[in-house]
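What you see is the complex with one protein chain gone and the rest in place.
This part shows chain A:
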Amino acid sequence: MEKLLNKNNFDSLITGLKKQGYKTIAPRKDNRLVTLEEIQDANEISLDHVITNNSIKEYFLPKTEKILSYTIDKNKVEIEEPEGFAVKSVIFGSRPCDAFSLPVMDKVFNWDCVDKFWVERREAVTIVTISCDKCDSYCFCTSVGLAPDAKQGSDVLLTKISNDDYLVETVTEKGENLIKELESVFSDPPSDTPDRQVATVEKKFDISKIKPWLDENFEHDVWDDFSNKCIGCGACTFVCPTCHCFDIVDECTMTKGDRVKNWDGCQFKMFTMHTSGHNPRSTQGMRWRQRIMHKFKYYVEKFDSTLCVGCGRCSRVCPADMNISEMLEIIETEAGK
């Protein structure tokens, strides 16, 4: 289904969503950041950013969440499971790269153990994406098989066709139902082919060259050489929409506690530290290699999908200016030698 949405109708759209019982999450500017946050009013929506600082991930895999509570008595253990974590919501104005991260991660969260927290949230949330009309030098979606107006992962895709108008394309049944629920907000699409305002994202490397090289080069100087400036923090993995490692801790007293799932990241020294004191990934080079291998080799082998959507967030936030697309360009060059 195709429709037209005028910017002036954002207000009725957000009000309409609220009436229909949706929580709305949209990009909001706050000082120097633009983040996907819950909004109450259409005025809060930011539209002139390249990409939000936070990724869509936290609405499906929060930075911290209680997965169960327990009490321990003399003779019994009682377990209480959390409820109400999946809230009917619309994420409005996410970017195509972020939206695509969801079907990529569905594969791991539905594999082996089905992660109910992920799955139930996925069912409860509708994704309304806005195609990118601009990009920056960190963007590289086109190098990982995506595009600034890619539809995968979105339920509805909006693309700017004039200063005030967006072309609305439904991608899934869920998206179609949403548009039907709010029909009055939309008008008929233009009869002629609209001029889609979509950014031109430079292709930086040839993805087909990456995995064959990784297959052969677990041991290579490039890992240490590139990562010697890495400070070993978790900023890259936490802002990444596809990094999904977590740690489980008990926050407890002797008799009761909460079991909590927290983001964790492979760049931390402690991530693979054994109780014995042995660390199989004892250097930052090994940890950096893991990040690249997981995204461009292991995940591809296991799930037939690259674990990177080219959003460039890791490179933007890196305290030491380590740039992931530059790493992949280096690999492409090495592969050509």
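One rule holds for everything that comes next: contacts are C-beta pairs under 8 Å (C-beta built on N, C-alpha and C of every residue); 3 or more make two chains touch, one makes a residue touch a chain; residues count from 1.
The rule we apply is simple: contacts and distances are computed from a predicted model.
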Name of the absent chain as recorded in UniProt (options "Electron transfer flavoprotein subunit beta", "ABC transporter permease", "Formate dehydrogenase subunit alpha" or "4Fe-4S ferredoxin-type domain-containing protein"): "4Fe-4S ferredoxin-type domain-containing protein"
Full-complex contact with the absent chain, from A:D11, A:E44, A:D133 or A:E326: A:E326
Which of A:G153, A:G175, A:P241 or A:G285 contacts the chain that the document leaves out: A:G285
Contact residue for the chain not shown (choose from A:I179, A:V239, A:C308 or A:I331): A:V239
Interface with the unshown chain - residue positions in chain A: 31-33, 53-54, 63-64, 137-138, 224, 227-235, 237-239, 247, 249, 251, 260, 262-263, 265, 268, 270, 283-285, 315, 317, 319-323, 326
